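Of the protein chains in this complex, one is absent; all others appear in place.
Labels run A and B following the written order; every chain starts at residue 1.
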Amino acid sequence: MALLDIRNLRVDLPVETGTLHAVRGIDLSVERGEMLCIVGESGCGKSMTSLAIMGLLPRRAQVRADSLTFDGIDLTAISERRRSDLRGARMAMMFQEPMTALNPAWTLGNQLIEALRRHRRVSKRQARERAVELLERVGITAAAERLSQYPHQLSGGLRQRVMIAMALMCGPDLIVADEPTTALDVTIQAQILRLIRELQQEMGTAVIFITHDLGVVARIADRVAVMYAGEVVESAPVEALYARPGHPYTRGLLECIPAPGRTAPGSRLQAIDGVVPSLVGELEGCAFRNRCPRAEPCCAQTPPFASLEAAHRARCHFAATVATVATDSREALCS
Amino acid sequence: MMTETLIQSDREMSAPAPSPSLALELSALSKRYRVGGGMLRAARELQAVSEVSLRLRAGETLGLVGESGCGKSTLARLLLGLEAPSGGDVLIGGEPLHRIDRRALARRIQPIFQDPYSSLNPRRSVASIVRLPLDVHEIGARTERASKVVEMLDIVGLPRRAARQYPGQLSGGQRQRVAIARALIMRPDIVVCDEPTSALDVSVQAQILNLLMALREELGLTYLFISHDLSVVEHLVDRVAVMYLGRIVEERTREQLFKGARHPYTQALLASALTPEPGLGVPDAGLGTVMPDPTRPPAGCAFHPRCPRAEARCSQQAPAMPPVGTPGGRAACHFA
Partner (left out) sequence: MLGTDKLGRDMLSRLIFGARISLFIGIAAALISALIGITLGILAGYFGGRVDSVINYLITTRLALPVVLVALAMASLVGGSLTTVVVLLGLLLWDRFAVVTRSATQQLRDSEYVLSARTLGCSLQWILLREILPNIAGALIVVATLEMAHAILLEATLSFLGMGVQPPLPSWGLMVAEGKAYMFFKPWVIAIPGVALFVLVLAINLIGDGLRDINAPDGRN
C-alpha cells in the first residue's frame, strides 16, 4: 500500500471576486522511500497541495478529498491534535526560506532537541546526541559547538542544512520539501540536493519535492507529477517524462529552457505563449487549451487521463501522439 | 554549429586594442563599503567590487556570472551611476562616467532589474511608466510622446490596451515587458540586465529572453547580462566574466568558457549547473562547506578555502589576473 494516497483533492480559497480553485481534484500517491517531484509554475497549486498534505493551510481554505490517507490513517477524519502529533513525528516539512522555519530567538540546539522531545520520550542528553549526530551527518563541522548558536549566525547554506537535520530528528516516514533549494546559489544548491537525495535513500524516507526547476527534477526524482492550473496534467517515472512527454505543457516546459547541445546559442527559444487561465470560478475543458499549439475543438471537453505506458499518464486527448512526436523532434534536435 | 565556431574565433582575433567602438570600459573599478560600525564596534570594510577591469565592444553581450554577494549587482549600480566608485574608472563610449551629466547618462545606459514586481511604481499606469523617461527629459510634444509609447508597447509585444492598466493588473512577464519598454524608449546604447528573468516562470522566461535577443538585433544594443543561470548565459552572451568575492576570476568567450574553463571556481559552477538530463544524479563539485566572510576575505587566493585544488601557496600568494584583452581569455589562478 502506498504511504500517502490522495484521491480527488480540492482546495478552495475565498477571494474578493469569488472562489479560487487552487487545487482542482488531483490524485497522487507516494510509495515508501520514493522521491516524488511535483513540478509546475507559480500559481499551479503545488504549494497548496503540499500544505494540504501537511494540514497547514490557512483556516479560510476549504479542503476536500475523496481520500487522504497516510500510512492507513485517514487524515481528513482525525482531530487537529492527532494531526499535529503526526506532523514532525512522522511527516516533516522543509521550506524554501529556513529563517521562516527556524525560530530566531532560540539556539539551534534548543530547536533540534525540542523537535525530538515534543514527539519522543527521550532524555535531553539523548536528544542532544541525536542532534549532534544529525548535524554532522548533514555536513556541519563542529556540530557540538554549533548547538549554542542562533540561526542568524549561519550562512544560507548552513541554515538549510540545519533545517534538513531538524526535519530528520524524529526519523519521519515522509518529508514534504517546498522549493528548499530555490533561494540558494548553484554550488550550494547542488550540495544540498546531493545531501537530501543521499539521506533519503539511506533512511528510506519518502520525499515529496516541490520545485519549478526541471533541472533539479531530472537529477533527483524517481517519479514526477507535472501540475498546471491546479491539476496534475502528467505523471510518470522521471526518464519516461523527459524522453517522451505526453502532455503538450510538459513538452513546452522542456523545450523552453535553453539546453546546451539542443538549443543553438542565440537561437529563438520555444516559448509557451499566452497566460495561465484564472482559477477563480469554474474552468471547463482542458485548462491548457488556450496556450496549446495542438488544441482542437474537442479540447473544450475535459480530457481523461491517457495511460501511455507503465505508470505514465497524461491528461490530454492527444497524449499518445504528443509522446511520439516529442521523441522524434527531440532526437532530431539533439543530432 | 561550424559557422558558429568560425564567427567566434573571428571575433576573438579582433578583440584586443581599445578602439572607439568600445561601448564600455572598466579599469580597476573598486567599491568599498563600511559595514557594522556601531558605538562599541569598529566599522569593518567590505570590498564589494575589487579592481574589476572589463571591456565591452559595441553590440556585444557580456555575461557576468557569480553567486549572491559576489558583487555583481554592486558593479551594475556603479555602471548606472547609482553609486560612486571608491577607485578606478568607468568609460562609457570613451568618456569618463563621472564627467557625464546624470541626464545624459540616462540616455546612454539603462537598467532592467530582476523583480518586475518592484521595478514598476504601482501608482502609475503603464503608459505613464513607459512615458516617464520622455517626461523627465522633456522630449517631444504630448502627442509625440503618446505615439512613442504606443510604438514601444508594440515593440515589446504588449497589447495597446495595456497602456491604461496598472502594474498590479499585469502578469510577471507583462510587467517585465513594461520595464524593458521604459528602459529602451530613449534608445540607450548599453543595457544592464540584472537577472532579468530569474523572478519569472520558465515559460515566461523564454518569452523575455527571445524579446531581449530580438531587441539586441533590431536596436544594436550592448548588453551587460548579469545572471546566475548558466544555461541562460550560455544561450545569450558572447563573452563571460566570472566573479568571486568582488573580483573577476575568469573571463573568456562563451565557447572557450563552457568548453574549457580554467579557474576551479568556474569549473565548480559549471559542474553544479543542473541540466535537465535524468539519470545523471546530482554532481559533486568538490567544494567544501566553508563560506567566506566578505568583510574578512581569506589571504592569498580568495577561493582557496573552498578550492579542491588548493595548495600551500594559494593561501599565501594571490594569483595575478592577466590584463584585459589577453588573447584566449584570462583566469586568476596559479594553475590556470
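Keep in mind that, in the parts below, a contact is a pair of C-beta atoms (placed from the backbone, for glycine too) under 8 Å apart; a residue touches a chain by one contact, two chains touch by 3 or more.
Keep in mind it's a predicted model, so treat the numbers as computed, not measured.
List the displayed chains that the omitted chain touches in the full complex.
Computed over the complete complex, the missing chain touches B.
So one chain is hidden, and I want to know which residue out of B:A106, B:A214 or B:A271 touches that hidden chain in the complete assembly.
Missing-chain contact among the listed residues: B:A106.
Would you mind spotting which of B:R57, B:K72, B:R182 or B:R330 touches the chain that isn't drawn?
For the chain that is not drawn, the touching residue is B:R182.
Given the full complex, what residues of chain B touch the hidden partner chain?
Per the touch rule, chain B residues meeting the hidden chain are 77, 80-82, 102-107, 109-111, 113-115, 118-123, 132-133, 136-137, 168, 179, 182-183.
Keep this in mind: only the chains that are shown with their structure count from here on.
Starting from the mean Cα coordinates of chain A and chain B, work out the distance between those two points in Å.
It comes to 31 Å between the two C-alpha centres.
If you look only at chain A, which of its residues touch chain B in the complex?
Residues in contact with chain B: 41-42, 139-141, 155, 157-158, 161, 185-191, 193-194, 197, 212-221, 238-239, 241-242, 252-254, 256-260, 263-273, 275.
Which residues of chain B touch chain A in the complex?
On the chain B side, the touching residues are 1, 4, 67-68, 171-173, 201-207, 209-210, 213, 228, 230-232, 234-236, 254, 258, 268-269, 271-285, 287, 289, 291.
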